[in-house]
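With one protein chain removed, the remaining protein chains of the complex are shown where they sit.
In this document, chain identifiers A, B, C and D correspond to the written order of the chains, with residue numbering beginning at 1 in each.
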Amino acid sequence: MLDVVWLIPALPLAGFVLILLFGRRLGDPKAGYLATLMCGAAFAVTVGVFFDLLSKRTEQRSHIIRMFSWVPVGSLNVDLSFLADPLSITMCLFVTGIGTLIHLYAIGYMHGDPRFSKFFLYLNLFALSMLLLVLGENMLVTFLGWEGVGTCSYLLISFWHERESAATAGKKAFVTNRVGDWGFMVAMFFAFQATGTLSYGGINTAAHTMAQSTATAIALFCFLGACGKSAQLPLYIWLPDAMEGPTPVSALIHAATMVTAGVYLMCRISPVLGAASSYAPTLIAVVGAATALFAATIAVAQNDIKRVLAYSTISQLGYMFLAVGSGAYTAAIFHMITHAFFKALLFLGSGAVIHGMNHEQDMRRMGALRKVMPITAATFIVGWLAIAGVPPFAGFWSKDDILLAAYDKSPVLWAVGLVTALLTAYYMTRQVIMVFYGKARWDDAHDEHGAHGDFHPHESPAIMLVPLVVLAGLAIIGGGINLPFSSRTEKLAHWLEPVVGGHESLTGKVSLAVIAAVVALIGIGAAIMIYAQHKAKPIEPRVLQNGWYYDATVRRFMGGPGREAFDAVAWYDATVIDGAVNGVGRLVRGTAQKIRTVQTGNVRNYAAAIGVGVVLLLAWFVVVRGNL
Amino acid sequence: MTSFPILTLLVLVPAAGALAVAAFSTRRPEWTKLLALLSSVFTGALSVWLVVAFDKSNADFQFVSKHLWIKPWGISWHLGVDGISLFLLLLTGVLFPIVIAGTDPHQNHRRYLAWMLLLEAGLMGSFVSLDLFLFFVFFEIVLVPMYFLIAGWGYEGRVYAATKFFLFTMTGSAFMLVGVIATAFLAKGRGPLTFDLIELAKADFATSTGRWLFFAFAVAFAVKVPIFPLHTWLPDAHTQAPTGGSVILAGVMLKLGTYGLLRFGVFLFPEAARWSRSLWLTLAVIGIIYGAIAATMQKDLKRLVAYSSVAHLGFIVLGIFAMTSQSMTGGVMQNINHGVSTGALFLLVGMIYDRRHTRQIADLKGLQKVAPIFAGVFMVVMLSSIGVPGLNGFIGEYLVLIGSFLTARWWTVVAATGVILAALYLLWAYQRVFHGEPDDANRTFPELKLREAAVLLPLVGVIVFTGVYPKPMLDRIEPSVKRLIEHVTEKTNYVEPQPVAVAP
Amino acid sequence: MQLFVFICAGLMILAGAIGVITRSHPVHAALSLVLTLFGVAVLYVEQEAQFLAAVQVIVYAGAIVVLFLFVIMLLGVDKAEDLRIEPFRLQRKVAAIVGGGVIGLVAFAAISSRDNIGTAARAAAGATNDPDSNIRTLARDLFSDHVLAFELTSVLLVIAVVGTVLLARRAPKTPTDVPQ
Amino acid sequence: MIAAAVPTTTWYLVLAAVLFGIGTVGVLVRRNPLIMLMCVELMLNAVNLTFVAVARKLNDIGGQTTVFFVMVVAAAEVVVGLGIIVAILRRKPNATADDLAELKG
Partner (left out) sequence: MIAADPVLLGPSVNWFALSPLLILLGAAVVLLVVGALMPRRPPHVYALFTVAAGLATMIVCFFLWDNITDGGASTLVGGALRFDVFTMFITITIAASLVLVALSTDDYLRREGLEGPEVYALYLLASIGGVIMGSANDLIVLFLGLEILSISFYVMSASHRKRIESQESGIKYFILGGFSSAFFLYGIAMVYGTAGSTNFSKIVASFNAIVPAQRHDAFILAGVALLIVGLGFKVAAVPFHFWTPDVYQGAPTPVTSFMGSVGKVAAFGAMLRVLIYALPHWSDDYRPIVWTLAVLTVVVGSTMAVVQTNVKRMLAFSSVSHAGFILIGVEAAAHRAGQPDLGDGIPSALLYMLLYSVLVVGSFAVVTMVSRTGDNATDLSSFRGLGKSHPFLAFGMTVLLLAQAGVPLTSGFVAKFGVLQAAVEEHSYAIAIIGMVASVIAAFLYLRIMVSMWITEPETGDADREAVRVPLWTGVAVALAVGFTLLVGFYPGWLIDAAKAAVITK
């Protein structure tokens, strides 16, 4: 079964090609089914591969499938080849799995859109890219997928490109990501120079023999790439805007899969990170923690249903980097998986709400929706409990893992993580209350909104609900893959061990877990007091609503001094450089015009010129060259 | 190999076509066009055949033909092709039929087509010449058809642009001509005078002499590339040229500069090229960043693409002077990639102009809604230009960067930021042109026509194929690049740095 | 005696030359020219060039100056030129520099290399102090070494004749370059 | 004693140089084309004088032969020159050299 790993990306590719050729003819909804089928098939193959791997001995669980020589030049020899090992297959599993669910969901969500088939075209292309990313045997193939998902993200964010904001958001996402890509590329260059190869096997093997500074450089430049893709400080700004895309996109790309690519990359090169100077992991951990806290504070004050989730995603990704920085790769992957479950669930749930609310996204215009969309509400609540870290939901276990690791690294980081956990519980509770409880505020909405005719929020069709239910189930039991009770129950850690190294000891940290659970409950309680029982005024300062003005500052800089600098270059080009060129032309003509006045037409002047020439020549010959 | 003079034919067929077209009666313009198309297609077929017949295990010049031309000066009609020039020939052979089939001059087809074919002959000749004199002849002669194409069929500022182009390039060539002659005489010693590239490459010049000579050559090529700050002719020429002219100018003609730097600069004067590399690397990096920034602020779509060429060509120069097999192979490859994608971009912009009679970005809006297929093709080409992996633009750029990193680390790190800026200016332009709700003027924008699609399809095909499977190209380019580096090694104490090999 | 002749002839020459360039009336200038030409003729005699002296008087002073006067009379261009006016500010200064420069540099050259002038081995054709008459020596040189040059003078004269014929054709009634 | 001094060739050459210089100045300052022509004749006479003087010093008849040719040339030049002047003065009576400056720049 391992030899057919290539089928995993090939199936979405086939879907892409088929839809490209026949998409219009297939139309709505057949194109969607085709895409889903392809993604589902990929999932099936992945499962097969997974079990195949599982059946092997631990040390044989790494398998390289070489397709063809891609970029062979001199000592650089890059193959297009896939690496099937526990890490990549794990990623594949939830990428294809969740991907299939979201494909399915999107058939319902995108129904009636004039560009229905194109949406699935992009979606399949995304699945292809994402699979290349995780399956890549070397950094270049990963980079191929890396940029591919970036491109798809661009295409999908600006899917409704008639909206100016969507177009801008797509561009912003791409360009910001490119900053990270630059880091990734430089990291590759360092790796190539130090090891002569780009394959992970080679690089990781050489990690301990290369200079520490090189390892640090590779790690940090990779981390820069990860920051871009995984929306960490300071490059997170594109993700909130990316919510302009259709909600399935947000769920798939901007919650479950693509944004976790950075974490995946860091885990992939974990030996290099291990070989790097100690400040490198610390930096990663600090950035992760800071991002987690920072995004959580912003999420507290958002009113757009998807923006809350977006900031939440950033915050959760911060957790994962905190884990990476603390050396707890398994914890990072664990959280990535559980996060994929519940965040995809939450996004799809919000999508169902938006769908049912006729594309209304402002939570202040919602409320009491649990009555009209019960299934959505129920699944959303499951997601909420999971993300808030309420045991025994999935989020609790993975988050707890991370906090434990952070505590190991530094109590300060742990404290930050804990505060973030509190805030997470708080803002998620706030969201649930605002959307599903309280008064129904959508009736007043429709006057101002000028909505078309009667406005009745409604439950979504079954095709959208099935994924919700499945994901809710996963969000409940997802934690089961890595329970910290004994080393037997830490299945994921064992599974990943050949890739990310030995797992951390977790004994004697029950107290910390209890603290985390209590903190989550405190957050929930506080939110209930404020938003459900109105016992206190909501704390939604403007500075948080505006995301600490970070985005605004960046934008003001880009539109202001940045743009002026660019304009200055253009001005310089047109005026100074081109001016110099034209100036030479003008100079020649000007000089000629001046000399021209000497050509008076008067024969005596001409004779005088000859006379002067004579005297000069005589002077040269007689005085200079003569026997003076 | 073969005594069939295919390279001579590559030059003579379009030249004969030009004469035939010029002599053809004007009464039936469609026949004229057919004749022109046939001769360019035939040339293209020859170039394809050349690539097929090319022996990729042979790093030396192939299909060599050598005939004495001007005996008293020791000048021969000496043609040959190696991996460095092979794909440039193919590019020329392919782009011309596309341009001839795909673009229509607004007046006097016959003359336009004749000039086009003459241009093709000149370009082909430049790429196959192995004699300095012969190369110079072709290098210079291409100016004439290009001048007339721009001045005769261009837009409002065409005469200014064409004149600027002509004089600018000629100034560069002025230095090169002196350099060519001086090279031949200084290398002459006791032997007979010769302008043969291969003979001259054996000569050893005194250090300072070699540097001066290199400078003389390099100025000409730097103008052609163009390297900052000698680039200002380019935006004007590209913008004012008719679509076909822009395609050829950007697609093929700029490559004369980079090709010349490799073939004549580095090959003849390795020491000087090594000695001055910091200068070139710096200028290349400046070009990459500067071109991108200038492109960002352009209001004219064609001008934007033109400035993007400055940036892209900067990568090639970086690759050439970083002098590793990866970077040089990447540079050679980028020649082709840039030719294909920028050529396609110019075609697309030309199609926009044909429909809307404006190139101003501000006049265009929301085209994706009314012409999704057009927008889709534009998107693919644009992504290739941005350097998205999986498309051709990436391979060349990446190879340049990774190779350059070995010898010019910090230049490369800065140059790599060019990929960010490339995304910025192209996507911004795309957004302004294709995104949004189309206004009244753009609501009736016609979708891609069949003929246009037929013209673009091969280019898009090349873009995707090369991006996914560049090996056939790399296999043919690399041996010649390696040989060039070996030549440099022989002449100087340069040793190509290799990455630290990983223990098996 | 020789000195006296030289000084007198020299004064004639210079006076005449200055007259040519300073007399505002063309007829006066022409007559000054005659003075110079006579002076030169005197010096020719002094330098053993009797034949040339004769030709100088007959052809130059006689024919050529008469031709000048003829043209002056014929065309009635005997209007005096106002030499006080000089439309070009620098012209006279430049003229002075050029004149002074030429005189100074050539005189300096002549004086500084006075020992080298005329010391080369004599050509075979003939000597100026040949016991034979000056005319005979000259003639022999003319028809042997310089025979081609002599023939060329005939071409020159043909050109002069053809040229005058061509130029003397009457101008047409309607010049094409004058707008009606 | 001055009277006893014999004028050497150099004296002649200096005299000729002065004459030549005066002729040069004349061409530069006079506006009447006829007088300019006369000044050219002055220059030619200066040259002739030089020829004759050095011929004497060289004791070579060739210099005198040359003077003979120069005289022919001068005659031909004058004839043609006067022809042109006549032609032009018929069109533009009393034109000076300064008036003939339509062609310029």
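What we mean here is this: a residue touches a chain if its C-beta (ideal position, glycine included) is under 8 Å from a C-beta of that chain, and two chains touch if they have at least 3 such contacts.
Note that this is a predicted model, so its numbers are computed, not measured.
Engineer: Would you list the chains present here that the left-out chain is in contact with?
Structural biologist: Looking at the complete complex, the unshown chain comes into contact with A, B, C, D.
Engineer: Touching the hidden chain in the complete assembly: which of B:Val41, B:Ala174 or B:Val468 does that?
Structural biologist: In the full complex, the listed residue that touches the missing chain is B:Ala174.
Engineer: For the chain not shown, which residue from C:Cys8, C:Leu83, C:Ala96 or C:Ile159 touches it across the whole complex?
Structural biologist: C:Ile159
Engineer: So which bits of chain D touch the chain we can't see?
Structural biologist: Those residues of chain D that touch the unshown chain are 13, 20, 23-24, 27, 33, 36-37, 40, 43-44, 46-47, 50-51, 54, 57-58, 60, 62-63, 65-66, 69-70, 73, 76-77, 80-81, 83-85, 87-88, 91-92, 97, 100-105.
Engineer: Which chain B residues touch the hidden chain?
Structural biologist: These residues of chain B touch the chain that is not shown: 69-73, 133, 136-138, 140-141, 143-144, 147-148, 151-152, 158-159, 162-163, 166-167, 170-171, 174-175, 177-178, 181-182, 184-185, 212.
Engineer: In the full complex, which residues of chain A touch the absent chain?
Structural biologist: Residues of chain A in contact with the hidden chain: 588-589, 591-593, 595-596, 599, 601, 603, 605-607, 609-610, 612-614, 617-618, 620-622, 625-628.
Note that only the chains that are shown with their structure count from here on.
Engineer: If you average all the Cα positions, which chain's own average lands nearest?
Structural biologist: B
Engineer: Hey, which chain ends up farthest from chain C, C-alpha centres compared?
Structural biologist: Centroid comparison gives A as the farthest chain from chain C.
Engineer: For the chain pair with the highest number of C-beta contact pairs, give its two chain identifiers.
Structural biologist: Summing C-beta contacts for every pairing gives the maximum at C-D.
Engineer: So the centre of each chain is just the mean of its C-alpha atoms; given that, what is the distance between chain A and chain D in Å?
Structural biologist: Their C-alpha centroids are separated by 96 Å.
Engineer: Taking each chain's centre as the mean of its CA atoms, how far is chain B from chain C in angstrom?
Structural biologist: Each chain reduced to its C-alpha mean, chain B and chain C end up 69 Å apart.
Engineer: What residues in chain C touch two or more of the other chains?
Structural biologist: Chain C, residues with two or more chain partners: 91, 94-95, 98-99, 102, 106.
Engineer: Give me the residue numbers in chain D that touch at least two other chains, ranges are fine.
Structural biologist: Counting only residues that touch two or more other chains, chain D contributes 24, 28-29, 31, 98.
Engineer: Please name which positions on chain C make contact with chain A in the complex.
Structural biologist: Interface residues on the chain C side: 88, 90-91, 94-95, 97-99, 101-102, 105-106, 108-109, 112-113.
Engineer: For the complex, which residues does chain D have touching chain A?
Structural biologist: Listed in rising order, the residues of chain D that touch chain A are 24, 27-29, 31, 97-98, 100-105.
Engineer: Which residues of chain A touch chain C in the complex?
Structural biologist: Listed in rising order, the residues of chain A that touch chain C are 600, 602, 604-605, 608, 611-612, 614-615, 618-619, 622-623, 626-628.
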